[in-house]
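Here the complex is missing a single protein chain, while all its other protein chains stay put.
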Amino acid sequence: MTAGFGRMLRKEDQRFVRGMGTYVDDVHLPGMLYGAVLRSPHPHARIASIDTVAAEAHPKVKAVITGETLAGRDLAWMPTLAGDRQAVLATDKVRFQGQEVAFVVAEDHYAARDALELIDVEYEPLPAVADARRALDADAPVVRDDLDLTGNHIFDWESGDAERTDRVFRDAEVTVSQDMLYPRVHPAPLETCGIVADFSKVSGKLTVWATTQAPHAHRTLYSLVVGLPEHKIRVISPDIGGGFGNKVPIYPGYLCAIAGSMITGRPVKWVEDRSENLMSTCFARDFHMRGELAASRDGTIRAVRVTVLADHGAFNGAAQPTKYPAGFFGVFTGSYDLEAAHCKVTAVYTNKAPGGVAYSCSFRITEAVYLVERMVDVLAFELNIDPAELRMRNLLRPEQFPYTCQTGWTYDSGDYPRTLRLAMDMAGYEDLRKEQATERARGHLTGIGVSFFTEAVGAGPRKHMDILGIGMADGVELRVHPTGTAVLRISVQTQGQGHETTFAQIVAEELGLSPDDVEVVHGDTDQTPFGLGTYGSRSTPVSGAATAIVARKVRERARIVAAAMLEVDPEDLEWEGGRWSVKGDPDSGRTIAEIAWAAHSNLELPDGVEGQLDATCVYNPPNLTYPFGAYICVVDVDPGTGKVDVRRFIAVDDCGVRINPMIVEGQVHGGLADGIGMALMENIAFDADGNCLGGSFMDYLLPTSLECPSWELGATVTPSPHHPIGAKGVGESATVGSPPAVVNAVIDALRPYGVRHADMPLTPAQVWRAIQGRPFRTDLAIS
Amino acid sequence: MQVPSHVEYERATSVEHALALLGRPDHRVLAGGHSLIPMMKLRLAQPGVLVDINGLAELAYIKENGGQLRIGALARHADLLDSKIAGGRYPIFHDAERVVADPIVRLWGTIGGSLCQADPSEDLSAVFAAVRATAVIRGQDGDREVPVREFHLGPYETVIAPGELLAEIRVPVQPGTGSAYEKVARRVGDWSVAAAGAVLQLDGQTITEAGIGLTAVAAEHFVAAEAEDYLRGKPATEQNFGQAATIAAEHCHPVADQRGPEDYKRHLVAELTTRALRRAAARAGAPA
Partner (left out) sequence: MTMRVAVTVNGTEYARDVEPRLLLIHFIRDELGLTGSHWGCDTSNCGSCVVWLDATPVKACTVLAAMADGRSVRTVEDLEQDGCLDPVQQGFIECHGLQCGFCTPGMMMTARWLLDRNPDPAEAEIREVLSGLLCRCTGYENIVRSVRWAAEHAADHRGERQ
């Protein structure tokens, strides 16, 4: 019997290590043309005129498309995933630096770039609003006059009980308050976004190869936006070089390429460069938060209150479920048992790139966890209680699960103290604190940061969760061939998470097959059932569940066939060791492979039973799942320079049952590196005029092998009670839990200087300034 | 990806050939290309003709003779980092090369290319200024020597004229010398927020000559001349290092940018100058 779950090398590696992956830029079609986007240098300006004559005259240029061209096809604007609209190519105004203004289609990529310089755009610059905290000022420039708005307010959203929370705060012995920024950061996958669009005038079919984490959702949206019937659209998501949420939205360049293909009658490839990726595609975070915590003097946390100013950029492009304009920020209640909680989120437009939800944020849970975990440390600072001890006192207890928090989220399962204790043991926490005291006496700064997080992933129950009205349920399809191997067609879309292996393992586990005998098909909307794609750590909770269920359906159908083979009743059979056998007679057992052959054969089946061993399933999750974890970070800080060295990072994750521990660990490793990046160096800041200061990898800094320590991982397993295999999902956990661990560690190191907080990124300059008592705002240009 | 605009390409077969080509209008040296080609991709540089000198092996060497370290302009950063001759005489070279760019870029970027790029944040400019090196510039009429401290005219501007090529950098070798480089960057491979290189020549406990190079803080000619003047003739003590560092911090012109505010950069100049002096003194064999 072949094991299903467990450590297994990845099937997909065979092509990747040979350089035989097929990423979008590897796709070459006969007659293919190349597109390039002309972008606005101004953050805010009226477009007076666009002169494309010289560009069109370039011998290699086949088409030049402007907003006017698209307006003629009703394509100048497109809906965003947040229900706003975004300009595909600007018509009246440009609203952020880097916004798309024109699109050139040429015979080769270099010529397309040359032709951009031949387009003459006359701009009338306007004052820009780059500081979110000024966006609601009476005299702030209005970004969205196209919607007839007279201000930059987008929405207000609240969660929790304001009155009860206020009462607890009035009553509490101790209250602490801290302003904190989660800066604008960017997922920056190594492969930028791109598309090859091929519209055939003969068949009327549009085929696109695109960097998309949600091919079916894109297909449906293209149908609605472009006006082609959906069955005439095929979206192929080939190998994707990292997504992290950056490849969820539809970008203007995609639609321009599609329009270009329709206009020229040839395939059009458009792949953005890195500056385009950083300056115009979906950023993440940009939450200005005020956190407050009410507690007793003995350290019992009683209530959390938060107000948030959310900067959404020029268009609200946040990819949220419809009913959650601020995503799942509601879990700011954290991993603690609270009497009350309340939050209010105010979202504003600014002259910056659109977005907000990306970078493994789990729909804003990164922000929520950062807020609460920083507040717990602020409370620990004020009460002079050890931060691990303070958490241990307040963590939810296992007997409290399933636990509905103050904002209505029902955490499914968890033994939190056990997980924190394991992290502390792995870290040698008590010894670290002793070492810290000794080092402090010598003037050396060591910091220990703790973070405990609860995630909510696996969106989600369709009644509550939809993207633009499409419920977040996933379809899956399993066929077992006559000779006993199988093909599984899934709707989710790996960007490195190893689905070709892990989903095969799920089927293998249920049916007693070898994972090598299960082919996983994904990424082609013509070949796979509908689903909402991969982001928000939802693949395992939703499609993984669907896969287990569809495999069980096949197994049940196999039972009936086996019963027919063995001439017994189906109830007389038991499933053991990968076979259906007559109870008490293991030698009678039939494997799925044997049953598959029989199911295709001339074996007589009972009335009403169809042949073959196929099944489909659409899984509507009953709830989200709640992975959690305890992280401990150890840093050394050089007070003379402010330089931070991450010495150790201990991460204990509980994501329920682990299909493939090797892959789970890899996911955690990657997310932990994100935490170092965001805590210490990643930032997209803007100057007062709206100029983007993070538009290249020289300015938007990513951690390298030298900034990352050798991660120390641990695991606890608390199965999800409602998931068919007890799995919870883990893709974003480390990105959620690690930034507060690193920040808490640095602030802890600066304790001798009385530093209570400083905003990310904690660059050497910021750390030194914090030591001087003068940390600076990191969302604006440093002055 | 961003790509260069049109350009023509010539490959030099000898130094003479290179010089003849460089005498023509709009011809530019292409060595490692790791400063020039990125600028061409961003279209900040749009030369007419590139003169590829990578084949001129006669310009790639690191050797010592006549009491001088002689570094051919085409020596790669990795060569300088690996050079026992250079590192033995001047550990400052190893300190600096270890933190210039990244290991792969260092295999291709050249010493000459970096100096000629004249980026205000170029580490080697401060290093060669600190060691009081001389640039040997070759033209069709022969060589001329320019102290590195006079080599840079301003950001991205040097004294090299059309038809000339930086051929070699010469560094005087003196006994009793210690040197060190201290750099702070936001991340491995990033340009300096600030950096300081120190070279001390000691006679017993007395500093007979000091060289202090500063990076990325608009120090004139990358040098902290006033701090050097202060140290000359004084004992190599912690107190004097601190004083020199303060003077160095006062006499540079750091500008706030995303790497840091001005006060932090000035502080770094003082802090890193002190550390560099301390290590340079230790390496010169100063008593603890």
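Note that the chains take the letters A and B in the order they are written out, and that residue 1 is the start of every chain.
Note that in this section a residue touches a chain if its C-beta (ideal position, glycine included) is under 8 Å from a C-beta of that chain, and two chains touch if they have at least 3 such contacts.
Owing to the predicted nature of the structure, the values given are computational and were not obtained by experimental measurement.
Enquirer: Please provide the labels of all shown chains that the missing chain touches.
Expert: A, B
Enquirer: Looking beyond the chains shown, say which of A:Ala57, A:Leu603 or A:Leu706 touches the absent one.
Expert: Spelled out, the listed residue whose C-beta touches the missing chain is A:Leu706.
Enquirer: For the chain that's not shown, point to the residue among A:Gln86, A:Asn152, A:Thr207 or A:Ser275 touching it.
Expert: A:Ser275
Enquirer: Using the document's definition of touch, tell me which of B:Gly139, B:Gly189 or B:Gly242 contacts the absent chain.
Expert: B:Gly189
Enquirer: Can you name the residues of subunit B that touch the chain not displayed here?
Expert: Touch with the absent chain occurs at residues 1-9, 11, 30, 33-34, 37-38, 40-42, 50, 52, 54, 101-105, 107-108, 188-189.
Enquirer: To test your reading of the contact rule: which positions on subunit A touch the chain that is missing from view?
Expert: 9-10, 12-23, 25-26, 28, 109-110, 187-192, 239-242, 244, 273-275, 495-498, 662-663, 665-673, 696-698, 702, 704-706, 708, 710-711
In the analysis below, only the chains that are shown with their structure count from here on.
Enquirer: Could you put a whole-Å number on the gap between the CA centroids of subunit A and subunit B?
Expert: Centre-to-centre distance between subunit A and subunit B: 44 Å.
Enquirer: Where on subunit A does subunit B make contact in their complex?
Expert: 109-110, 113-114, 117, 273-275, 640-643, 680-681, 683, 685, 693, 698-699, 701, 703-704, 706-707, 763-765, 768-769, 776, 781-783
Enquirer: For the complex, give me every residue of subunit B touching subunit A.
Expert: For this pair, the touching residues of subunit B are 1-3, 5-6, 43, 184, 186-191, 193, 256-261, 264, 267-268, 271-272, 275.
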